[in-house]
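A single protein chain has been omitted; all remaining protein chains appear in their positions.
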Amino acid sequence: MVTPDLSVAVGPLRLKNPVLTASGTFGYGLEFLPFLDLADLGGIVVKGLSPRPRRGNPPERIVETPAGMLNAIGLQNVGVDAFVAEKLPALRKHDVAVVANVFGETVAEYVEVCEKLDSAAGLSAIELNVSCPNVESGGMAFGSDPAALARVTRACRDATRLPLIVKLSPNVTDIRETARVAEAEGSDAVSLVNTYVGMAVDVDRRRPVLANVSGGLSGPAIRPLAVWATWQVSRAVKIPVIGMGGIMAARDALEFILAGATAVQVGTANFIHPDAAVGVARGLAAYLSEHGIGTVRELVGTLRTGREAER
Amino acid sequence: MVTPDLSVAVGPLRLKNPVLTASGTFGYGLEFLPFLDLADLGGIVVKGLSPRPRRGNPPERIVETPAGMLNAIGLQNVGVDAFVAEKLPALRKHDVAVVANVFGETVAEYVEVCEKLDSAAGLSAIELNVSCPNVESGGMAFGSDPAALARVTRACRDATRLPLIVKLSPNVTDIRETARVAEAEGSDAVSLVNTYVGMAVDVDRRRPVLANVSGGLSGPAIRPLAVWATWQVSRAVKIPVIGMGGIMAARDALEFILAGATAVQVGTANFIHPDAAVGVARGLAAYLSEHGIGTVRELVGTLRTGREAER
Amino acid sequence: MPQDLPAAVARNLDLGHGHFLLEFFAPQAAAEMVPGQFFMIGIPGAEVLLRRPFSVCGLPGTFADAPEGSVQVLYKVVGRGTALLSSLRPGAPLTALGPLGRGFDLEVASGVRPLLVAGGIGSAPFPALAAGLAARGTRPALVYGARSAGDLPLLDWFRERCDAVTVATEDGSLGRRGLVTEPLEDLLAGAGATRIYGCGPSPMLRAVAAIARSRGIPCEVSLEAHMACGFGVCLGCVVATHAGGGGKPVYERVCVEGPVMPAERIAW
Partner (left out) sequence: MPQDLPAAVARNLDLGHGHFLLEFFAPQAAAEMVPGQFFMIGIPGAEVLLRRPFSVCGLPGTFADAPEGSVQVLYKVVGRGTALLSSLRPGAPLTALGPLGRGFDLEVASGVRPLLVAGGIGSAPFPALAAGLAARGTRPALVYGARSAGDLPLLDWFRERCDAVTVATEDGSLGRRGLVTEPLEDLLAGAGATRIYGCGPSPMLRAVAAIARSRGIPCEVSLEAHMACGFGVCLGCVVATHAGGGGKPVYERVCVEGPVMPAERIAW
């Protein structure tokens, strides 16, 4: 039996398999070396990078919720310069696509980071985090306002020749609208979803559990919402979609792929099973073999609803 | 030790305790008589009523998801006339506040149902379902479009003297906006949240699990999102807020109450533990006793964030 | 009247090929329950949220060695919930809501032969039914079909307690090769007055119903559906039926108007 072909192309970004690790859930990749071989991954998306180091929010920063977790890390990160100087060289030793997740409080900051990354060796793509719910300024503001999103996307597009992925916020009435904006302003792909804004209350202390009051919900709890968003967006834009949200196993990833995602990202699962992403990739291969399907590309967006007429 | 006072007033609607059962999860109430005494509840909200009977969507209508479930019932119901003629008289025998959940495909249909209910004896309030994600027309269309919401709210306000509750859709960018519209157009209270639009895929059959393709997500999975929505809305409007979303136990209800809900509704939990709502009410009493709090009203919206200054 | 009782696993017998026989104590249900009715069973603290529906397989008198007040459920591991259920050891807590739904009609006119038609795990409600019929004086016959020989749980029990057992497997590993419908046709050919009870996958039930209709034989089938509540309030478990009278089919609840329905009632 032939081993199935897992390779995919997310626009200009070629991946050996469709499984990436999600930003903020995989550190800078190196932390996972005890648990897996980075070369078995389609790619890794590193923690959000800002122009200068950020210390992030005070604790409590996380809390578990039913089948999920809330986080308000506040984009603690070493800053783009330290990333390029210290992390990237070590990552380059591994045969894996590295995607930088970029965050800024202003358009100028987004551009600054993109320019610095554009000239750095060993990067495969840039993912714009315009959807972080846990920072005072920037973040979701860009992701939920079409005009602001257009400005930041266009500016970053002009600032780099690297494949550009806009990561969409699900905290909107119609995510297809922001997806179309990203497409129109030159994004090569969109990734979704970032976290959903939520809150947990400590009923004994009568305070929010998180110091930031609200946090972003991730994990299996949001999967049905994220699959729906992926289905909606994949039919609204022509650029490829990277789906994520609560993927723990290959069957979860397949929900996104059938709904139209060319690739997927694994996030929270990395915390619970450090080798989760590799398990997803292996599981995809097994599914393809079982069903005698030659390449994962054959599956993308092939969900049949019995309503095809309507489209 | 004095037994704590659980009674609350949701605007003009007086309840012996703040725990109601959510529409569509409690039938017409009578189905629960083997499991609990309706008089132990603050109130019950019956299944959505339309002008004429609806047969609803074809199966599959439901599927379990992590810590939640998707449903696409499609508002199958006996219609307002049968409800008034057959169900209401039986319900009247029980000492419990009965709230009718109203659905229409047009403003005229909403008004028609409200008028019929207004003249019916034994109703305590009307809840407008402008947020059902599982019907072709009406439903969420009204809940996510401020102008449409204003029209239907005003029209129903003029059609009944019963306390009017607008049930908000969480599938919007900023739920405070629709809450303010409901308040401005004469709603006595708002209830939130209805379900979040989601989708599940059967990866073996490569089809959506639900015949309706998408469904509404409910259950513990959405609780952190619903608590956040409650917190946001309760600070944006002056009318009382009824909170719901994944409440399984008293501590869950307390998250909503501390976040600003005057009352809560228990939904999906009724399927899993038919006496769940009574358990929530009992648990609230126990919590108040433990903490030596005289009345649940003292707790409403008393969450301290350490950021009060900012407001 | 249904009761929600906290129970505990008394036995969780591995019958092989992913089949298990779960035993727990539910004296009141055991006394009231009719074959074909079901429980909604939950596992406290487990990752599955909703309870799962399971027909009662064993009632007092069904299994010789069953302790007084106990009931048995026969289940197959097909997903998360059943996998978790199969991992439970004696003493593990359960919640069991029941009796639920409409059971089989056990009133069989004298001279009429009851014939059970089971597809794989669809045999689950039949031990209680067969014992119930026998107690009323008529041992039923059974046509038992499945994919393969391993998918015929409790076959030995049926051979002991039924009048005649005909086996059919799709892979021919036991009994006749093929579907239950063929041996069924043969049995009915020239048989006397018969009454059919069917339980199994929908396609099989549809076929059995068609055969029964063509021969004018009364037939009851036990349906499956995804269920959230099991007691009639979520409207999630509906099946299209002719209950509304002529014209457009209506949706009825498998958990209340069923799971057992007269075959002709269903809009196949």
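Letters A, B and C mark the chains in the order given here, with residues in each chain numbered from 1 onward.
The working rule: a contact is a pair of C-beta atoms (placed from the backbone, for glycine too) under 8 Å apart; a residue touches a chain by one contact, two chains touch by 3 or more.
Since the model is a prediction, treat every value here as computed from it, not as a measurement.
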### Task
Counting contacts across the entire complex, name the shown chains the missing chain touches.
A, C
### Message
Among A:26, A:256 or A:287, exactly one should touch the missing chain; which is it?
### Response
A:26
### Task
Have a look at C:47, C:160 or C:185 and name the one touching the chain we're not showing.
C:47
### Summary
Touch rule applied to subunit C and the missing chain gives residues 45-47, 80, 83-84, 87, 89, 91
### Residue ranges of subunit A at the interface with the undisplayed chain
24-27, 31-32, 34-35, 47, 55-56, 58-64, 66-69, 71, 73, 76, 219-220, 268, 270-275
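We adopt the following convention: only the chains that are shown with their structure count from here on.
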#### Entry: Farthest chain (mean CA position) relative to subunit A
C
### Message
Of the chains shown, whose Cα centre falls closest to the middle of all protein Cα atoms?
### Response
B
### Query
Taking each chain's centre as the mean of its CA atoms, how far is subunit A from subunit C in angstrom?
46
### Whole-Å gap between the CA centroids of subunit B and subunit C
37
### Query
Which positions in subunit B touch two or more other chains at once?
66-68, 219-220
### Task
Scan subunit C for residues touching two or more other chains and write them down.
47
